[in-house]
Every structure is written in structure tokens, then in C-alpha cells.
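Got a structure here, written out as C-alpha cells. Questions coming.
Missing here: one protein chain of the complex. Every other protein chain is in place.
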Amino acid sequence: MTTQYPVLTEGPEPGLPRPDRASGAVAPSPGPAWDGPTYYGRAQLKPAPFENAVVGGYIFLAGLSGSSAILAAIAQATRGEEAGPLVRRARYTALLAPTLGSALLIYDLHTPSRFYTMLRVAKATSPMSIGTWILMGFSGCAILTAAAQFAGDRGVAPRAAGVVARLAGWPAAVLGAGLSTYTASLLAATSTPLWAAAPRALAVRFGASSMAAGAAALALAETDAPTRRRLETLTAAALAVELAGDAAAALAYRRTGVAPATRGRAGRVERFGAVGLGVVLPLGLYAARHWRDRAGRPEDGRALSVAAGLAVLAGSALLRVAVMGAGDDSAARPDVSFRFSQPDNLPPGL
Amino acid sequence: MPVREGVVTIVQESRFQLVGDDGSAHLFILGRNAAGEADQLAPLQRRQARVRVEYARTRNLIGFVAEKISVCGESGR
Partner (left out) sequence: MTMHPRAADFPQSDLPGVIPHESELTAGVRIEPGRSYGFFTDTTVCIGCKACEVACKEWNNLPADNLGLTGHSYDNTGALSANTWRHVAFVETSGCGGVRDTVEAPFQSGWLMMSDVCKHCHNAPCLEACPTGALFKTEFDTVVVQQDICNGCGYCVPACPFGVVDVSPVDGKAHKCTLCYDRLKGGLEPACAKACPTDSIQFGELSVLQARAEERVAVLHERGVPGAYLYGTPGAPGATGDLGHLNAFFLLTARPEVYNLPAAPTRPANRVAPSLASGLAAVAGLAVAAAFLLGASDRRRS
């Protein structure tokens, strides 16, 4: 009954580019999570048929746009006219998700011509449905805000345009918070072990990474030095929260037994690219910049700031793509999925 | 693109069976980019109309991908 079968390393033929996952037996990477029987080492789950670079790219853009809308509203409310250029840039950055992001989402559908069927229902149990409506609402508000900003800048009814931009900016900010985080619950509300193992930590990571990316992008373009400092401090705070989320996720992965799935290529990208390059390195660079400020050489720190900002943006994008890839690894590995679906991982009370 | 003519004898969702003049039956799947929707297939089966299917081969599957279906004697649909 507990016979160990040799693990299949090759299917009957090499996989398809978007693999027909029926033939998707894979060779488990090091570190078995489950030492009980498996069915010839075949996958028990099917990995999500998403293009990771496309959907990961969308998640990054959604986070960047969402947090930009939040920062636009906050900067407008707290600084008013003084923060005009910052608010303008933030409102335009918020257009990334409605434009490029939506296009990426539709591209990833297997029947793109039917994208509109997403709009026939609204479901609280489906984060993809929740996200569709968040994206629709956000797009409306963000486009209205940006249009009003544009009109105001061009001198078309500047007072009315300012009011419209402020009024539409608040719902955009609230929906932007949803846009930055719903993508984490979209991944968590699946049966893919790695995504399901740490629903809360994943959402904190995605949310904080979105804020960090938004603040870093705005800091990169900011010309006013004191404002830039503040945006960089905000980036560092968001990175600290993300780091805490990373640690919480790593603990949850170890506790639920899905950690072996993070030892593949995607897991390495996540560790070194998302956390190393995207969080630890910029935190160090910001610390170095702060130290130079203290030493009275603020202009030396500009290069450090730029490097840190670029690293944050790259890390934020890598985080999404790597988490998706590592999730696919975890679904393809029966040892990981069987370990995860043991009764000790059931939520309490169920 | 290869072409096959015959009568649609079975329709299930987007899959249909085409029986040619030589009596050989082939399974076709309406492609994702095909001109036409799956619900247009059932009427073809009921009418037992002669159709012309432009198709492509598939990999790892005993079946063809129908890219364009036209009723013989009419223009493309």
C-alpha cells in the first residue's frame, strides 16, 4: 500500500509551450515535502494556465497605479498647490493599469474576444470578479482625474477641473487600495499550495510592494529635494512592511510544508530578485543616502536614491512574476500538494 | 490550409464530427480564432447540410481544428 514508485522524469513527449497539462509529469526538485505515496510522481493539481510574465506584469502595474492614485489624493489633500507637480505625475501614473494593464489581462485570456463576459456577473467568492469591478471603477475614476488634470494644465476651466480631479481622486484612491491588494487574494483563493499557504502574508507583501513601487516611481521623477526625501522615507517604510510580510510568508511556507516549492528557479528569483534586489538592497541604499545627508553631503546621495528607486521597481515586478512561477512549481509537484492537503493544514474549525 | 467536405453528423459543444463522401468520419474542434460560434453548429447538424471545413492539424490530439466552416453552395459564414 505504501509502495514507492520511481518518479517519472519525462512525459511521453516534450511539453507544449502552453503545456497540455495532462502529460505534465515533472521531476520533483530537491527537498521532498511528502514522503508518502504519490501517483507515479504525477501532478495532483493543474498549474494555472496564466502567462506569468503577462499576469505578473499586470499585477505590478495594478499595484503601481493603485498606490499612485492613493499618493495623488494624499499629496493633494495634505500639501495642496505646493505638491502640484507630484500630484500631476501621480495622477498620470495611475493610468497605467486602466490602459496597459487591461490590455495585458485581455491578452492573457484564451478567448480574448469574449473579455466582456467578465462584466455579466459580480461575485464576492471570486477575487477575479471582484478585481474586474475594482479595475472598472478605478479606470473610470483614474481616467476622469487624469483628464481633469490635463484640462486644468491646459487652462481649460482650471477651477472646475481642479474640483473634478479632487472629487474623482478620492474614489480612485480607495479603489486603488483594492487594486493594489486584490491580486494577492486572487492568488490566495486557489488550490495552488504556495499561494494558498499564506493568504494574509501574501496580501501584505503585495500591498506593501505596491506602495513601495508607487512611492519609488514618484520619488524618481521628483525634482523638489525635500519632497523626494519624504517619498523615499515612505518607500523605505513600505519596504520594511514588505520585509515583515516576506518573513511571515516564509514561516507559513515552512509550517505548511510547501517550502520545497520555493527552492526552484522561480523561488530563487523570489529570494534574490524580489527580496534581495527589491527590498534589502534599496533599504541599504536609502540608509547610505540618509547617512550622507547627515554627513552634510546631500548631493552625493542622488545616485544612491536613483539606484534604490529602480531596484524597488524591478523587485516589485519580480516579486509578482516569481510568486506566480513558484506557485506553478508547487502545483506541479505532488509531494508539495499532498503535504499541503494533509488534515493538519485545515483551517481551525473545519 | 487543408480542406474537407462532408456532412456534420454529431455536435457536442464546440466539437463536431464530419462524415465525408468516402464514409470516413473525422472529429473537429472549433478553433479559438475560428469565424463562427459553437451554437451555429447544431443547426448544421439538424439540416444535414454539406459543409466545407478549412482546418489545421493539432498536436497530441486525434482531431482537427476547424478554422472556417462554409455551407456548400453558400458563401462563408
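Per-chain residue numbering starts at 1, and chain names A and B are given in the order in which the chains are listed.
Throughout what follows, a residue touches a chain if its C-beta (ideal position, glycine included) is under 8 Å from a C-beta of that chain, and two chains touch if they have at least 3 such contacts.
The shown structure was predicted, so the numbers you read here are calculated from the model rather than taken from an experiment.
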Quiz prompt | Omitted chain - touching chains that are shown | solution = A, B
Exercise. Would you mind spotting which of A:Y58, A:F138 or A:Y182 touches the chain that isn't drawn?
Key: A:Y182
Exercise. Could you tell me which of A:G140, A:P199 or A:G276 touches the chain that is not displayed?
Key: A:P199
Quiz prompt | Contact footprint on chain A, counting only the chain that is left out | solution = 1-6, 8, 11-13, 16, 18, 20-25, 34, 36-40, 42-50, 66-67, 70-71, 74-75, 77-79, 83, 108-112, 114-115, 117-118, 120-121, 123-130, 132, 173, 177-178, 180-182, 184-186, 188-192, 195-196, 199-204, 206-208, 210-211, 215, 226-227, 230-231, 233-234, 237-238, 241, 245, 327, 331, 334, 337-338, 341-343, 345-347, 350
Self-check item: chain B, residues in touch with the chain not shown (by the definition above)
Solution: 10-17, 27, 29-32, 37-39, 58, 60-63, 65
